[in-house]
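Quick one: the structure is below, questions incoming.
Partial view: only certain chains, each at its native spot in the assembly.
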Amino acid sequence: MYEIVEGFLEAARLIVTLDADVMAIALRSITISLTATVLAGLVAVPLGAAIYFGTFPGRKSLINLIQTLYSLPTVVVGLLIFLFISRVGPFGFMRLLFTPTAMVIAQTVLVLPIMTGLTISALSGVDPVIRDTLRSLGATHLQFLANVMKEARFAILAAVAVGFGRAISEVGAAILVGGNIMASSFASSTRVLTTAISLETSMGNISESIALGILLLLIALAVNLVITTVQHR
Amino acid sequence: MIELEGVRKAFDSKEVLAGVTGRIERGEIFAVIGPSGAGKSTLLRLIDLLDTPTGGAIRVRGTDIHAETERSLSIRRMMGMVFQKPAVFNTTVAENIAVGLRFRRAREAAIREKVEEALEMVGLAGYEERRARTLSGGEMQRVALARAMVIEPAILLMDEPTANLDPVSVATIEDLVVRINRDLGTTILFSTHDMYQGQRLAHRIGVLMNGVFAQVGTPREVFTIPASRDVARFVGIENIVDGVVVGENGNAVVVAGGVRIRAAALPGPGERVSLCIRSEDIRIAPADAAMAAPGRNALPGTVASIVPRGPFSRVTVDCGFALSSVLAWKVVDDLGIREGSRVRVSFAPESVHAVQQE
Amino acid sequence: TTTDPVPDEKQQLRIATTTSLYDTKLLDHLTPIFEEQYNAEVLIISAGTGKALEYGQRGDVDVMMVHDRAREDTFLADGYGTNRRVFAYNYFVLVGPESDPAGVANMTPEAAFTAIREKGTAGDANVTFVSRGDASGTHSKEQAIWKAAGFNYTTEVKGSGDWYQEAGTGMGATLEMANEKEAYTLSDIGTYLAYKGDLDLVTIVDEGDILLNVYSAMQINPEKFPDINSTVAKDWVNFVISDDIQKEIASFGVDKYGQPLFYAAGDDWEKIGVTEAEVKDPIA
């Protein structure tokens, strides 16, 4: 149990001393996962809206499928992306494997289903009279969507929080397509907090793992505070 | 302006509208009245393109609005709607009212000005920055009205717009509606369960019953010569007496409850009719007073009840069937009648409107 | 879950093993034999060397099978482990792209490493070395080679430029990465052979005493953890050094790869530099 205490002390030390390696890793985590969340949001929110308001055959099945994809293991996502971008894959020529870009792609794919699904849930929480009112006020399709979203902003931002949580905490895809590389230049490295935690764990360094976990949670806390602030505006 | 042609709407297998036909003219104020569940809201929603009819056509300025899917936005932008249970957006009152203007890309200054003007008009000046979700029922309804009004639609649809308002606010809103119609020429279609409101505001009234317009006419027509027993009952004619027409002394007479009643216009002998007599046309005199004017129906009876009704009392007399009259409190006091008093009820044959029973 | 008083119930043996050993499926091959002979149930937890040692230190397993002499010694010295026996060995290989951009083929391991580092630090973009970087047995070996070549690992190798990249993951993933980056890496032979079909990497250096990879099994010290399952743990260690099993080890993988994955430690104790006792003497 003392490892937990040590973990806290170590976390404090890392933060206070601004340990350069760790800060680089943390920064990479934030950048990659935020980018992935934003990208996924840009797809998931309109997609969720299209599905929710759409009337097409197979709509219900599609929703079920999306809900099913919540269970997509990160490793599988990693593998699929890996197959596409590895040198022999169809996008191999782009040389994306083991780059931060690849990690962004993988995390985007990973959180897409849950963000889409939660967007659908969020929209279904909006009072139908609100929707009718918007229509009756002469909203274009876009204005309609924008305003329904605005009404559902609390739940939609909750979906974003879930998406970000999943992105920044996942490790399977990150390690497969990123590779947990620690090179001397920032841009060539792909080590993020979760892959670093995995590594420390595999080396048996429990306190260090916990310290990195705490750091990750602090980052998540900061992001969530921002989200909450926006929610309550 | 708006043509309804055999409009039908069924939910599941239940047909709510079963062929509504009618015309609302440009610049007209048209009231839809009808019992709860008659389909008033449904009809307004169909016109506002919020739902699709299962049959018939709705034409606005000659265009079948449900057929023209690509033009639905411009059609809808001609209309403003106030819902029966209005919902407000989770923001300030000012932003709520501005929404429609923003959709139309109005300038910020114009928006601010119009919003303030609208709030002033509905009696909510100074409410701009209030969170709309914390408003009282009536306040919300007025915000909804301001929101629909501010876009200055050619057609204003209102679903029971004053249902949650007190009489003073109702009067304000009614004045406003009349003013909008008069000053801007807005065509106004509203539903109401307050028949008197229909009468106060509307040029014409459509009585929606059993899925169709049972009657369409001016308020006076609907109130004085209802087209059916149901309409008569609905527009508040308290005295509806069923009987059979018999020919007598060259004049037709109706026999009801063993009593003979003369009426101005009657169908042929043998027909079953319902006689509608507005209570304010009925006079009550003490049994020992001088005889009523000749030619009037005069029936003896006993006072069954005296019930207050606003500044009046409703006096119901049992003359074989119940007949009631509405008298000012003073008059009741002057007549010195109370329950059980013997009185004489009289009314002119012209006050009797006969409708044939289906 | 350990020694059970009821005799007819199977005893459970928990073994922490390094991933490379587990992934060759050698243990999957051996356990049924053991279970049959000893009426026991073997639970194998495969983990990185560091994690495996952690499990051992906490008494969460009964037996440990790793390949990192230096750390094993510390582990024994600290009293966590006891009765180490060496049961197999093989060689690490330096693999790299067929083009061999650093031109190190058939050098000694130390010389090859020196040459790679030289080209790498000089800025030759074609020369890259991918390290496990995960404190695994393989990583320990790599560090030992750097040291033998005369470099201080932490100051002169690690972080000395983009030519040296730490993968921070398992052997398989590291091979994939080296393949993708057309880089050199140090691999155990078993994993390399398993992955060979999917890779363009070829063996660059496979000879040199320093490449020796020694696998040992040891018991977790029952004095530290009194209720640990020591009998069956002993049985296992004795089992893997028994003659029959040594034969099994020596022939394992031949049918699949055309060459053995392991050599039996049996009579080669001198070659691998350990005492005869550590190879042959059953635990009492």
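We call the chains A, B and C, going by the order they appear; numbering starts again at 1 in every chain.
Going forward, a contact is a pair of C-beta atoms (placed from the backbone, for glycine too) under 8 Å apart; a residue touches a chain by one contact, two chains touch by 3 or more.
Keep in mind it's a predicted model, so treat the numbers as computed, not measured.
**Student:** Having one representative of every chain kind in view, what are the subunit counts of the entire complex?
**Tutor:** Listing the labels with their copy numbers over the full complex gives A x2, B x2, C x1.
Here is the rule we use: only the chains that are shown with their structure count from here on.
**Student:** Considering only which chains touch which, label the overall pattern as line, ring, star, complete or other.
**Tutor:** Shape of the chain contacts: a line, open at both ends.
**Student:** Taking all protein C-alpha atoms shown, work out their mean, then name the chain whose own C-alpha mean is nearest to it.
**Tutor:** Smallest centre-to-centre distance to the global C-alpha mean: chain A.
**Student:** Quick check for the class: compute each chain's Cα centroid; which one is farthest from the centroid of subunit B?
**Tutor:** C
**Student:** Between A-B and A-C, flag the pair that has more C-beta pairs in contact.
**Tutor:** A-C
**Student:** I'd like to verify one number: the distance from the centre of subunit B to the centre of subunit C, where each centre is the average of its C-alpha atoms, in whole angstrom.
**Tutor:** 91
**Student:** Averaging only over C-alpha atoms, locate the centres of subunit A and subunit B and give their separation in whole Å.
**Tutor:** 57
**Student:** Quick one: report the Å distance separating subunit A from subunit C, using the average Cα coordinate of each chain.
**Tutor:** The computed centroid separation for subunit A versus subunit C comes out at 36 Å.
**Student:** Which residue numbers or ranges of subunit B touch two or more of the other chains?
**Tutor:** Nothing qualifies.
**Student:** What are the residue numbers in subunit C that touch two or more other chains?
**Tutor:** Residues of subunit C never touch two or more of the other chains.
**Student:** Flag every residue of subunit A that touches subunit B in the complex, lowest number first.
**Tutor:** Contact set of subunit A toward subunit B: 127, 129-130, 132-140, 143, 147, 150-151.
**Student:** Hey, which residues of subunit C end up touching subunit A in the complex?
**Tutor:** 47-54, 133-136, 159-162, 164-169, 173, 176-177, 179-181
**Student:** Spell out the residues on subunit A that touch subunit C in their complex, using ranges where they run on.
**Tutor:** Those in contact with subunit C are residues 86-87, 97-98, 175-176, 179-185, 188, 191, 195-196, 198-199, 201-206.
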